[in-house]
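Notes follow once the structure below has been shown.
The complex is shown incomplete by one protein chain, all other protein chains being positioned as in the whole.
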Amino acid sequence: MMNGYSAFIILLPFEAGQRMDAREPVKQRNEEQSPISWINRYRKVRRQSESLCEPLEIEDYVVQTMPNVSPPKWHLAHVTWFFETFLLKPYLPGYRAYNDSFAVLFNSYYQTVGAPYPRTRRGLLSRPTVDEVYAYREYVDEMMEQLLHSATEDVQADISMGIELGLHHEQQHQELLLTDIKHIFASNPLRPIYAPSSPVIEPATSLPLNWTNIEGGIREIGHDGKGFHFDNESPRHQFLLRDYSLAVRLVTNGEYLEFMEQGAYSRPELWLSDGWNTVQQENWQAPLYWERQGSEWLLMTLSGMRRLHPDEPVCHVSFYEADAFARWAGARLPSEAELELALARETVKGNFMESLAYHPRPACNGSRQLYGDVWEWTQSSYSPYPGYRALEGALGEYNGKFMCNQMVLKGGSCATPESHIRASYRNFFMPHERWQFTGIRLARDCI
Amino acid sequence: MMNGYSAFIILLPFEAGQRMDAREPVKQRNEEQSPISWINRYRKVRRQSESLCEPLEIEDYVVQTMPNVSPPKWHLAHVTWFFETFLLKPYLPGYRAYNDSFAVLFNSYYQTVGAPYPRTRRGLLSRPTVDEVYAYREYVDEMMEQLLHSATEDVQADISMGIELGLHHEQQHQELLLTDIKHIFASNPLRPIYAPSSPVIEPATSLPLNWTNIEGGIREIGHDGKGFHFDNESPRHQFLLRDYSLAVRLVTNGEYLEFMEQGAYSRPELWLSDGWNTVQQENWQAPLYWERQGSEWLLMTLSGMRRLHPDEPVCHVSFYEADAFARWAGARLPSEAELELALARETVKGNFMESLAYHPRPACNGSRQLYGDVWEWTQSSYSPYPGYRALEGALGEYNGKFMCNQMVLKGGSCATPESHIRASYRNFFMPHERWQFTGIRLARDCI
Amino acid sequence: MMNGYSAFIILLPFEAGQRMDAREPVKQRNEEQSPISWINRYRKVRRQSESLCEPLEIEDYVVQTMPNVSPPKWHLAHVTWFFETFLLKPYLPGYRAYNDSFAVLFNSYYQTVGAPYPRTRRGLLSRPTVDEVYAYREYVDEMMEQLLHSATEDVQADISMGIELGLHHEQQHQELLLTDIKHIFASNPLRPIYAPSSPVIEPATSLPLNWTNIEGGIREIGHDGKGFHFDNESPRHQFLLRDYSLAVRLVTNGEYLEFMEQGAYSRPELWLSDGWNTVQQENWQAPLYWERQGSEWLLMTLSGMRRLHPDEPVCHVSFYEADAFARWAGARLPSEAELELALARETVKGNFMESLAYHPRPACNGSRQLYGDVWEWTQSSYSPYPGYRALEGALGEYNGKFMCNQMVLKGGSCATPESHIRASYRNFFMPHERWQFTGIRLARDCI
Partner (left out) sequence: MMNGYSAFIILLPFEAGQRMDAREPVKQRNEEQSPISWINRYRKVRRQSESLCEPLEIEDYVVQTMPNVSPPKWHLAHVTWFFETFLLKPYLPGYRAYNDSFAVLFNSYYQTVGAPYPRTRRGLLSRPTVDEVYAYREYVDEMMEQLLHSATEDVQADISMGIELGLHHEQQHQELLLTDIKHIFASNPLRPIYAPSSPVIEPATSLPLNWTNIEGGIREIGHDGKGFHFDNESPRHQFLLRDYSLAVRLVTNGEYLEFMEQGAYSRPELWLSDGWNTVQQENWQAPLYWERQGSEWLLMTLSGMRRLHPDEPVCHVSFYEADAFARWAGARLPSEAELELALARETVKGNFMESLAYHPRPACNGSRQLYGDVWEWTQSSYSPYPGYRALEGALGEYNGKFMCNQMVLKGGSCATPESHIRASYRNFFMPHERWQFTGIRLARDCI
């Protein structure tokens, strides 16, 4: 997800600072939307980001606890920079940049719009202050509303895709805000609390790990082109799979504990070679945010430290841990096609950001936990779909830029906005990364 | 290839030091072979390794010029350790190890047979001397012949697969011997010469970069089970591809030079994100072993420094460079299935180790260079085939151990023994690695 | 200085959390001071620290731009922790710690009072907030006043030395606050301004680099024991020096520029071996905070970016640069004894923190710039004076702990509180460090 949002800008067939090509033929137009409805959606998404930051102290906005984490104020500014760079500068006549330095400071990795400020140094910036960042947001919001009101019909047509992109982009950063705040708080010995704890909804009984068979054959995966999607989901294409079996729920903390008690982190035979090297270099003994206290395990959550709940889905595991667990369990991870087919048969419903739990929940009868709770690691490396093609033009720079050394994840998490996810959504992270809400669903071949 | 040989030991359904299970059902038995014919094959392969080392001085056997390179004497000892560990110890009654320390020193990465000596420190070992390594080989060879002569029919049946494996293993290390010697010699300012230079066979005219269309559909890939193969080639399975187009020859030095002259190494938009980071960190300006001298480019080869030949296939490029070149050329790299289908239509013929050129040759009419010359990078990450399954038992440790963060290469190179390669062969290296004989074949979608 | 304050705690002959031994015989008692006069001094020093932070935004208090820099809020809390740990806990009956976690978080490196929080991670802490740190200060200040008021005469006698230490400790951190804020602001592309620029006082004419001869012989150096001093200044002892010659003013920017123009950073023959390695590894081209803009040099100061003034003392040079400059100039750096003798002949007067310039000033007639402006590197490594002896007891841990790999500096800087410096004061830093206000005075042998 951190990287994932690069993908959509491929949709923008224009140079940064230049207008979009209204004739962009490949992607589906959104239905006509009135300026008012655009403004409402725009306001809602923008307000959501700020609302996520309400529990923060000014100091919390500033720090960067590891290279992959960005300071919250950086997120707030970067998503704003996106609207400024790709909408206001090219389309709003006479637009004046809020602050010229921001073009560098809040560029994430778009090399053709100027060398970005180094990612690893974002936490060294005390300025602009948080107040200035909010003022920047306000300024850009005003200008965006002006753009939406005043644009001619032609321009309206041109920019609607850009706004759509900008809003999905901001939603991706909403998830990152939550995962980064969690890392910042968990790194602090004072263990601050972000949100009030929501009670764990105890299922009457723990659900057994049942399996459901799914028929293979020639199937279609990828986005069908109706509504918004990122380019990495296209083109929809035929794919040949064998019959397979999927676990009906996510792997739980209790199951993962059993794996640990059977020597998980000290048995090289369970691990991929690179995984075992990582275990040793990082001295991993448990998932991220687990902490041993005497004879029991505690968990850092966005509601503070809590006792480990055995029925909750295990979370904050790397691909290497997910893969080793599956091997230990005599199963395997699903492929992305296998998961997508299963997701496509369900409606989008689950424990998302909107539930305000910010933590995965135990499975209960009737839910397969396919959507929400935790991103599910697949065994598929992130690579271009057959027929995927880089756009002409300056933004072709970013096509597939991350399609190497990453694994695909599916289904969204308790930090994902509900309106952001769909069956064909392809999230991706490197196999050692653990600070996202990532978990495990098992698969196996049909016998 | 360096990593690749791990795979076959998955075939051995026994603990190190235990006997193989004669009833191993999955893999195809080799046709009956007499002890004499086994001995002859064994001798031939073993002698080949030593013959490759004939041009070396004793000092050349010792050094390790980067972590991925092993000292030649280590290779000679390690392949011997393999026979000792997996054949002699379990099957030759009363066998006494040549030197108990060798069990650690010459174990590559088999964790269940004891902690291996650290790979990065192989070049710190002056002892055992080269003479002692040859004496070790002689001792093990004698014992192996004794085993082959004296084995009962039952044991014969049991060990034939192990010997087969040991011989293919040694062939893999023959290629590594050549690539590692090349690195050792190229790192030395005195630029030693390994082999006499064979004249470049000049084609009458440079061949144009033509394309050939190949029909897609449901096709079969993987090994069909007749004769020897590694487990990563199985199971043979159906695969759905679209029609595609393959370049009829490899990309040449001349074409790669043009890419460089158009700014290859300074244009981030041509590169994968990880590739661009590597270019900058390593300060890459050209393929490995290229050296600028005034206005011309020289090349380090196993026959010493030479002027760059524009019609020779470009070699010693990473996956990142291959991918960037393809993007620049408006094409893409082939998938492994696409290359395997093309390979399967040809007989195994080409510029292999046996040609003694140790260098790729310009394409000439009638050859597509599919086999030999250079390993061809694919766009496919190295992952398990559907239905691939880890063996029960101790060696299950190694199943798929490397199936992460690596890319598949196909077709063999000028350093590969001819009898070692086949259409279904899956070699794999990390995307930044360049010291193997690796090159580029372009592909594109049919229009 | 960063390290320097470790020294004085050697004076405290008690375990942390235990009372001081009133019979401590070695050190000189301060003259009797009334509670009121103590409170006044205490308030003044404490208020000074807060006053230095007034120009800061909350965000500026949080970041750590390199391992040697501490976030300003950390400094404010650490000096408070010092009073809490060494005065309140042992001497104020019934004292309750403000927050138990602070004992770890704000311990700098005192291993016997518990493992300190890692220095390199101070910038990862968003909590406690700045407000909480000020509340902590307020709480401790109240308790300190209570202690001072209520203490019996005996306790008064006991604690006066501890308070004296705590105040000098805080003064050292006042200098560090300034140098660390400078680094934080200079690392920010927005280049914030800390203080209004004070006009450069232009001397009528640039002063020539004259020399003054000083007679050698058996001389005394070290502190004479009257008034406060750190233990590294004692014992005062005889020292034999030869006649020597000292430059009458500091080396200027203009002179350093000439050195640069003559190839300073590209001529290995001018450098110590370790210095040359540092130049190459760090790619030094100029002193810290110098920035080339077209044909001219700019300087980052606490009043923002400014044009380089040729008559100002060169500042923010490492020992390596000072040493190389001296070699280039046909001179050498003075020894610490040579500088101390010169300092001892002057009264303490100069451009200190109190001038509010926070920047060194051009020399003017009549001033030798021996005190203030910039710390002067000596050629003397920081080592124990003959007869220097570690105290008995727990605090013996720190005796001479830093007397290795550091060079002595003398004279104070424009960031040093005037009441903090004296001729025998020994500051010390590692030879590569540059973020303090460090400069160059030349010496040479008499001919």
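A few notes on this one:
Each chain gets a letter, A, B and C, in the order it is written, and its residues are counted from 1.
To be clear about the criterion, a contact is a pair of C-beta atoms (placed from the backbone, for glycine too) under 8 Å apart; a residue touches a chain by one contact, two chains touch by 3 or more.
The structure displayed is predicted, hence computed values, not measured ones.
Here is the thing to keep in mind: the chain we left out touches B, C in the whole complex. Considering the whole complex, the residue from C:N213, C:Q238, C:Q262 or C:Q285 that touches the absent chain is C:Q238.
For the chain left out of this panel, the touching residue among C:G275, C:P360, C:G412 or C:G439 is C:G275. Residue-wise, the contact with the chain that is not shown comes from B:P192, picked out of B:P192, B:G254 or B:P384. Shown as candidates are B:S101, B:T120 or B:N210; the residue that touches the absent chain is B:S101. Listed for chain B, the residues touching the missing chain in the whole complex are 57-65, 101, 104-105, 117, 123-130, 184, 187-190, 192. Contacts to the hidden chain, counted on chain C, fall at residues 3, 109, 111-112, 218, 237-242, 268-269, 271-276, 319-320, 323, 327, 379-381, 383-384, 386-387, 389-390, 394, 396-397, 400-405, 431, 445.
As a working rule, only the chains that are shown with their structure count from here on.
Closest to the protein's overall CA centre, chain by chain, comes A. Between chain A and chain C the centroid-to-centroid distance comes to 47 Å (mean Cα coordinates, whole Å).
Centre-to-centre spacing of chain B and chain C amounts to 60 Å, using the average Cα coordinate of each chain. Residue positions of chain B touching 2 or more other chains: none.
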